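Of the protein chains in this complex, one is absent; all others appear in place.
Chain IDs A, B and C follow the sequence of writing; residue 1 opens each chain.
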Amino acid sequence: MDNVQVSNEQHLAMYEEMLLARRIDERMWLLNRAGSIPFVVSGQGQEVMQVAASFALDKEVDYILPYYRDLAVVLHFGMTTRDIFLMAYGKAEDPNSGGRQMPNHFGQKKNRIVTQSSPVTTQVPHAAGIALAAKMEGKSLVSFATMGEGSTNQGDFHEGLNFAGVHKLPAIFMVENNKYAISVPLSKQVACENIADRAIGYGMPGIKVDGNDPVAVYQAVKEARDRALNGDGPTLIEAESYRLTPHSSDDDDMTYRTKEEVDYEKSIDGLLQYRKKLMEEGILTEDKEREMEEKLKQEINEATDYAEKAASPDPKTLQDFVYSEEGF
Amino acid sequence: MDNVQVSNEQHLAMYEEMLLARRIDERMWLLNRAGSIPFVVSGQGQEVMQVAASFALDKEVDYILPYYRDLAVVLHFGMTTRDIFLMAYGKAEDPNSGGRQMPNHFGQKKNRIVTQSSPVTTQVPHAAGIALAAKMEGKSLVSFATMGEGSTNQGDFHEGLNFAGVHKLPAIFMVENNKYAISVPLSKQVACENIADRAIGYGMPGIKVDGNDPVAVYQAVKEARDRALNGDGPTLIEAESYRLTPHSSDDDDMTYRTKEEVDYEKSIDGLLQYRKKLMEEGILTEDKEREMEEKLKQEINEATDYAEKAASPDPKTLQDFVYSEEGF
Amino acid sequence: MAVLNYIQAITKALKEEMERDEKVFILGEDVGPRGGVFRATDGLYEQFGEARVLDTPLAESAIAGVGIGAAMYGMKPVAEMQFADFILPAVNQIMSEAARIRYRSNNDWDCPITIRAPYGGGVHGGLYHSQSIEAIFANQPGLKIVMPSSPYDVKGLLKASIRDQDPVLFLEHKRAYRLLKEEVPEEDYTIPIGKAAVKREGSDVTVITYGLCVHFAKQAAEKLEQEGISTEILDLRTVYPLDQEAIIKAASKTGKVLLVTEDNKEGSIIGEVAAIISEHCLFDLDAPIKRLGAPEVPAMPFASKLEKEMLMNSDKIETAIRDLAEF
Partner (left out) sequence: MAVLNYIQAITKALKEEMERDEKVFILGEDVGPRGGVFRATDGLYEQFGEARVLDTPLAESAIAGVGIGAAMYGMKPVAEMQFADFILPAVNQIMSEAARIRYRSNNDWDCPITIRAPYGGGVHGGLYHSQSIEAIFANQPGLKIVMPSSPYDVKGLLKASIRDQDPVLFLEHKRAYRLLKEEVPEEDYTIPIGKAAVKREGSDVTVITYGLCVHFAKQAAEKLEQEGISTEILDLRTVYPLDQEAIIKAASKTGKVLLVTEDNKEGSIIGEVAAIISEHCLFDLDAPIKRLGAPEVPAMPFASKLEKEMLMNSDKIETAIRDLAEF
């Protein structure tokens, strides 16, 4: 496939989605530090790959199995800013879990965002299962599962990819390699040069891309999706970037990495690079940016207000939905 | 490394060990069909690789984690023919488990044959753990774990190899690819061309050898052992052959493969090929062979007799050794 | 009405459910051309084809996990674990995922998967082909565990499990496969999950048990009847969550309770049964609750004598009932 064409409108739309994710994320930290919400886990530094990948999918039919850093992915697939803050506050209206799960355990059936748990990598066999079911029904769609690079060491990664490979399923597995698994650096997680090198063991293409390059990510996912729909089976994509925040609001990353390292990585943040490029190419202007920021800020303010005031789950609901209401 | 030299004596010794394993195995089927022992699971077709690999190890220091088809490996490491029949009959004197486990669940501490269970592939992380411990103690030895090709799809394969790779452990993992996992052919187990292709994902060499070529297997394992002792980490070896018997005495392989296929494979049986070669080269003669067969037969007869007459475990011992006698 | 054995009833239920509902499909090791190592899926590959009777790679967490994914999508997967002992690599998928999907999504998603597995000893299977594994899972709300005791129950309960909107662990006693035979109606019927069944009425002693042990309890009860001892037998059918009402009723009826399991006793299902009785029927009891289970041994040995020593049988139950009756 030739290099894909991304229009200026698409560039702007992608950038805006990245920015929204970033601004929401930043707000979360403020709320956490102010004691308003108990927990934050961030996608900062991974927005570029998340949005670019999302644009290459079809949000009307594809199933996504995101992991906890994939704020930008679920926003693209239809979760609203308000939904996200309802989740952060653990409110009854939170569409992910009604306040039952910790923040960023995404799930929303109407948008085909498949419910996630905390134990990492369990979603990988699920993605194979969804792709299998879609294939059985002759549907033209893919399942798209993401995970961190540390998580590729779980047995379920191996078993899920192998299953998808053997049955040539329409699935895409994207590893968001941000160089750390909490405190453990890549070099202590794996001995291979690239996570993408694991693909050959499952008989599927393994593609490594710069996660800060939106066009490269877009193209890799688009090609993977085409292959999947053509019946050519799954793809493993590794997108590289860096985790710009501590692992979560409970973490102190200065116990295992240096401020210099983090500062350097912040200076080459993919979002900033993209902004610079769009500015240089005149696709983004100062005016447009101001407008965008204002709009996002207002959206985030409104969502925060709404979520803060929204009702908490009623303790009387504690025992609801353990089993189907019809069953038993 | 140059091609290894195998002396005529070594060739004969290897051949004799292969033949012993084959003759024991054949006896087991007779005993099973006669109703004397309840269960057989065979290594027929895999003796060549098993013996060749064993010769490349040091049976005085290395730890082996064999799987149920590795009769020839445990024989090489010091288990006796008598032990094997005691095991088959489930007798109290069985050194593997005192009759507690099904046959071919090997284990004998004095010979560093690490106790095995039935769920496949659990031994792979154990091999990493033993290699880790040996490395911590500065011992010059390797751990050697084997498994079937189907078993390489278990999560524990992935997790164990990854751990060994990251910590550059002195371990050797040999996959005995006999083309079937019970009824499921290789093509439905994996989508990769070679199991050895999985090695790159763990940052270790992946070597594929013809499991019917004793010198090739010997050399691959020898080189792997040298690398391990040099601190260069683990190796994944795939040795290819064919499972000449049904999966076990409980299986009917004619429900999923043809007699033609099996007959053809029997005609190129590695043991026969090796015999032919040794005969052609004059290393083995008809006289020597007759002598060998006589000796083995006598050994097997004596072992069978002994085991048949040996005492069964006393029901009063049922609750022994759940915990250490000292503990609690 | 045809006489079927226990495993034929499994095959029949699977076949009928697959004919009834296109969304039902089977996945597992050797379930295809081989028809399963016990032949539970015999003929299904031929009838329904490769797409609906899938031989999977040798990886239980994937069997469960792929099934869970398909179930979330809207299919009705029936996953086979070749032996219940080999379900352990799939525990995370079953507990963290299947059992929590409805609750964690606040009823947005669900996971109607059935996981079948042959459990139990008495076939020279040794430590890893003989285990009772139900207790490991019997503390996970969101999951149901069904353990049928006869061919009739197998058919009705397996159909109910497949149709259930929630994940069901369906445990089949492998020794029952060919040992137990009875008439099984041709018609479609289901048996409600979550309800125990009185399998024999009696007035002196109540035996509460499940799975193959129901058969042994019946044998014992028949023998004791000749001695004038009348035994009530309650078959739990669903061992999680338990049918408290039925347990309380059966225990109160005779005031003398024997609980039986093939599992080792400590931490087994019958501990919870005893707890329910001791909470609710204390003043109806005329004798201490008696539990009969295997000794505290990690798993069942291979050697015949050891295996026999460990196994439950009708003699052990008979003695225990008699002791209780005489109490």
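Details
Assume contacts are C-beta pairs under 8 Å (C-beta built on N, C-alpha and C of every residue); 3 or more make two chains touch, one makes a residue touch a chain.
Just so you know, these numbers come straight off a predicted model, no measurement behind them.
Every visible chain touched by the undisplayed chain in the complete complex is listed here: A, B, C.
Among A:28, A:57 or A:181, only A:181 touches the chain that is left out of the view.
When the omitted chain is restored, the residue from B:115, B:273 or B:312 that touches it is B:115. Taking the complete complex into account, B:125 is the one of B:38, B:66 or B:125 that touches the chain left out.
Here one chain is not drawn; of A:102, A:136, A:279 or A:292, the residue touching it is A:102. Listed for chain B, the residues touching the missing chain in the whole complex are 63, 94-98, 100-101, 105, 107-109, 114-115, 117-119, 122, 124-134, 136, 143, 155-156, 158-160, 162-163, 166-167, 320-324, 326-328.
Against the chain not shown here, chain A presents residues 38-39, 90-92, 97, 99-103, 105, 117-120, 150-151, 153-156, 181-184, 188-190, 250-251, 255-256, 312-315, 317-319, 322. The chain not shown here touches chain C at positions 61, 85, 88-89, 91-92, 95-96, 99-100, 103-104, 127-128, 135-142, 240-242, 263-264, 266-268, 270-272, 274-275, 277-280, 282-283, 285, 287-291, 296-299.
Please note the rule applied: only the chains that are shown with their structure count from here on.
Chain A and chain B have Cα centroids lying 45 Å from one another. Rounded to whole angstrom, the centroid-to-centroid distance between chain A and chain C, based on C-alpha atoms, equals 41 Å. Touching of two or more other chains is recorded for residues 57, 59, 61-62, 89 of chain C.
Shared interface positions of chain A, defined as residues touching 2 or more other chains, are 155-156, 158-159, 162, 166.
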